[in-house]
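Note that one protein chain of the assembly has been removed; the remaining protein chains are unaltered in position.
We call the chains A and B, going by the order they appear; numbering starts again at 1 in every chain.
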Amino acid sequence: MANMVRRHTTSARLWRAGLYTLLIVAALVYLLPLVVMLLTSLKPLDDIRAGGLLSLPSTISFEAWSKAWGAACTGMRCNGMSGYFLNSIAIVVPAVAISSFVGALNGYVLTKWRFRGANLCFALLLFGCFVPFQVVLMPMARTLGWLGLASSTSGLVLVHVVYGIAFTTLFFRNYYVSIPDEMIAAAKLDGAGFWRIFWRILLPVSGPIITVTVIWQFTQIWNDFLFGVSFAGFDSQPVTVALNNMVNTSTGVKEYNVDMAAAMIAALPTLVVYVLAGKYFVRGLTAGSVKG
Amino acid sequence: MSALNVRHVNKTFGSTQVLKDISLAIDSGEFLILVGPSGCGKSTLMNTIAGLEPVTSGEIRIGDEDVTWHTPSERDIAMVFQSYALYPSMNVRQNISFGLEMRKMPKAQREEAVSRVAELLQITPLLDRKPSQLSGGQRQRVAMGRALAREPQIYLFDEPLSNLDAKLRVEMRTEIKKLHQRLGTTIVYVTHDQIEAMTLADRIAVMRDGEILQLGTPHEVYNDPVDMFVAGFMGSPSMNFLPVTLVSQASGYALQVHDEKQGGTALTLPWPVERDTQELSSRVGDRLILGLRPEHFLEDDAIQETSGEGTRLEVTATVVEPTGADTLLQAWLGGNEITARLGPKSRVVAGDRVALRADLSRAVLFDEKTQRRLA
C-alpha cells in the first residue's frame, strides 16, 4: 500500500478495527486445528471422551507422546513412530543432499556454460515438475525390484532424487540467471576452469538459494506419502505412512490422544523448519510455482 | 611485430552477421579504442579477442601465437568490465590475487603483486573489504587492480567508466591515461563515449553495423573523417551538415547553401582554392553535403583579432547556451539549424542578430548519396 495521508476520522478508525477483527478471526481459524491437535495430545483419554474439543486438559500428560513415539501400534507392530521417524531421516538427508547438489550443477551449466540445445534440455528436465506421479508408479515399482532396491530406504532415496532434480534445477537455474555472466567471464580470464568457477565463485554466493532448495526438498520429501506407501516395505516406511497406518489401525481402543501426538511428531520437523526459516520457505514455494 | 592481430574475423549469431571481416593490428604499448553506437559489434569484437565468444571465421593472434581457438584462460589477457564483475564473496585482496593463484603463482609473490598494484591504485586501505562495502569508484579501481596484478600482454576495457558519475568518470579517465603512460601497457578499450575515445586513444576504430569504418589517430578521425557517420559521431556538439550545390565561379568553386524552408539559395560560400581536388571538377552542379564543426564558426569581431579569413554571414540566434568555457549558439542558416561554438566572452542572447564567419579551410564535403567524403 502506498504511503498516503489518511484522514483519522471515526469511520476510518472503525474500518481499521473491523479490519483487525477480521484478520484475527481468520488467524484463529487457521490455528484451530493445530491447537486442537496439541491439546488433544496432552489430554488423558477420559478428558477426550468427556468431549469439549477446546477444553483444557484436566492434567497435562505426555503419556500419549511417549506412547506414540515408542509403543503405539501401526498395523501389526507396536513399536511406535520412532523407527519410522528415523527412516524418514535416512531417506530425507541423502535425497536432499544429492538432489540439491545435482540441481546446483545443472543450474550452473544451463546458465553459465550454455551449449546448443541447452534450452531444450532444460525444458525436458522441467517437465518432471508437472508429471503426475501416478504415471510413474508401476514402472518405478518394477525398476526398483530389478535393482534390488524394492522396500528399502535406498530405493526411496533414488526415487526422491530422480523426481526432485526437476525442482532443484529450476531453483538454481533461476537464481544463477541473475548472476552476471561478466563475473564468470572474469573468472575464465583469470584462469579458472569449470569446476573452480563453480566452487570458488558461484557456490560462495549461492547461500540463499541453497537454503531455499534444501528447505523445499526437505519439506517435499518429509511430507511425501505416495512414494512411501507405494515403494516402502514394513521396515523402510517413512513417518507419514506409519502415521496413516496407525490412525487407521482398528484393533483395540481408539486412542485419539496418541493419534494426535503421532501427528504432531510427524509434523514437527517441517513446522520447526517453517518457523525458523519461513522467509526461505515462502520464497521456495513462490519460486517453484510462479516461475514454474 | 604487433601485440594483437585480428585478421578477417567474421561472427554470426544465427542469421545476423555481427562482425564483418574485421582486421586490425595493435602495436605493443598502444592504446586502441573501439567506439561506436550500441549494437555496432564493438563488445562482440572484444569478446572474441578475449575468447569469450568463438569467431565464425578468421584469425586472432597475440604476439606471434595463433590464439583463435584458445580458451580465455590460455590467452594472456586481462579484462576490466563495465559492471566490474568483482567476486562478491572475496575481499579486495582475494579478488586481486585470484587470477595469480589460478596461474599457480607462489603465495609470497602473490602478496607482493597485490601490494604493488594496491599502492599504484591507492587502494591499500581497502584490501580487507568486500566489494559490497566499496563505492563505485573504488570498485572500479579494484577491477583495474585485478587486471594489473596479472601483468598480461593485453588489457581489455569494456566501457569501464560508464557506471560512474560524471565527475568521477573524468577523474578516472585521466588516471587511466596516466597509468597507460607510466606502464606502457597494450590496451583495447571499448566505449560509446566519443570524448573518452578522443582523450584516451592512440588510435580509434570507429565501428558501425559490424564494420570498422575508420581506424586512425584521434586527430585523423576528428579532422579527416571518411564519411558522414564518423564525422557526425565524433565531436560534441555534432558537426553541422548543410545541403549545398557545388558551382564553378571565376575565382574557383563555391557552395550554394540551399534554403530548405523557402527554396532557392540562402547564401554562397567560396570553397578555398588550396582545397580544390581533381574529383570536385566532375561534381560541379551536384548536390553535396557540407560539414562544418561548431568551432568552424567564429563571431565576427573575434575574427578580426585573429585574421580576416572566412566568409561573413548573418544569423539570428535562437538558443544560446553558455557552458562557461565557451558559448554554444544555435541559429538558422538558410533553413538549416546550425550550432556554433563561440568564445566565452560572447554576450549574445537569444533573438540577437549575430555576424559569424565560417572557416571553410577546415570544412569537409560529402557525397549526398553514399555519404562518403569528397574533400
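List of remarks:
Convention: a residue touches a chain if its C-beta (ideal position, glycine included) is under 8 Å from a C-beta of that chain, and two chains touch if they have at least 3 such contacts.
Here is the rule we use: contacts and distances are computed from a predicted model.
Looking at the choices "Thiosulfate reductase cytochrome b subunit", "CbtA family protein", "Serine palmitoyltransferase" or "Sugar ABC transporter permease", the name in the UniProt record of the chain not drawn here is "Sugar ABC transporter permease".
Counted over the whole complex, the shown chains touched by the missing one are A, B.
When the full complex is taken into account, the listed residue touching the unshown chain is A:Leu125, out of A:Leu125, A:Ala186 or A:Ala232.
Screening A:Thr74, A:Thr169 or A:Thr213 against the full complex identifies A:Thr169 as the residue touching the chain left out.
If you put the hidden chain back, the residue from B:Thr71, B:Gln109, B:Ser236 or B:Ser361 that touches it is B:Thr71. Contacts to the hidden chain, counted on subunit A, fall at residues 1-4, 19-20, 22-23, 26-27, 30-34, 36-37, 40, 48-49, 51-54, 102, 105-106, 108-110, 113-116, 121, 124-125, 127-128, 130-140, 142, 162-163, 165-166, 169, 181, 193-194, 219, 222-226, 229-230, 240-241, 243-244, 247-248, 256, 259-260, 262-263, 266-267, 270-271, 273-275, 278, 281-282, 285-286, 289-290, 292. Although one chain is not displayed, subunit B still touches it through residues 11-13, 47, 52-56, 66, 68-71, 73-74.
In this section, only the chains that are shown with their structure count from here on.
Residues of subunit A that touch subunit B in their complex: 180, 182-183, 185-193, 196, 200-201, 204-205.
On subunit B, the positions that touch subunit A within their shared complex are 47, 50-52, 71-73, 75, 77-79, 81-83, 85-90, 98-99, 102-103, 146, 150.
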